[in-house]
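Before I ask anything, here is the structure I am working with.
The complex appears here minus one protein chain, its other protein chains still in place.
Moving on, here comes chain A:
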């Protein structure tokens, strides 16, 4: 049984999924800073026989700009390895014939270029940060309340993340606000939605038990992955808080100081 528990499960792993913000880097002024040891850790994973994907709920930038930012920080990473909610949402919108009213950060707008946005019949919110003003939220609310069957898509459902030297409200808080106002339930695209994790697994061609998710968000990264049958590991960086280790509903399969430690422990199991 030891092989199915952390860190014993490292032996049988075939793929690793990494959360980005709070695991690879901390966001903040000028694109943020890499977390100590994480650039090296990504290199080690790439050099191993493990498959590697990145899974983020980042919705302030489109994927190209986001990957460029990480390259500037020193990470070896390419767009095809990164899974983010916006492309997933675009696929859903097109498939189901939705024309969105967008409440997202300006940097994300290019992702939605190919989508018809006239006469909206749903609302899509992402982490709009400073654009989350009363006026903008009210506009989204009015679109929803004016629809016969209001539909709200949320790019991620996180509660908060670390920004510079403090914590900031994530899109989940604003999603809840609109849910409460319109008495509806939003559809989350991105973590912790099982469809989102499944699309990453499909891309790697792996079964859930062959993959490990490493993140700083206990509920969305760890809990979300566990719901899909994956193992979930939490790092004590980013938005991690000591109270996470006593959470009432989610218990991580393991908790490590940072990505560097996690990668070292996994690779040690495989030698």
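Here is the rule we use: contacts are C-beta pairs under 8 Å (C-beta built on N, C-alpha and C of every residue); 3 or more make two chains touch, one makes a residue touch a chain; residues count from 1.
Just so it is clear, contacts and distances are computed from a predicted model.
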Undepicted complex member, UniProt protein name, chosen from "Translation initiation factor eIF2B subunit beta", "Haloacid dehalogenase-like hydrolase domain-containing protein 2", "Ribosomal RNA-processing protein 42" or "Cytochrome c1, heme protein, mitochondrial": "Haloacid dehalogenase-like hydrolase domain-containing protein 2"
Which of A:32, A:150, A:172 or A:238 contacts the chain that the document leaves out: A:172
Selected residue (touches chain absent from view) among A:33, A:91 or A:145: A:145
Option from A:14, A:44, A:117 or A:159 whose C-beta touches the chain left out: A:159
Interface residues of chain A (partner: the chain not displayed): 129-135, 137-138, 141-142, 145, 159-160, 166-170, 172-174, 176-183
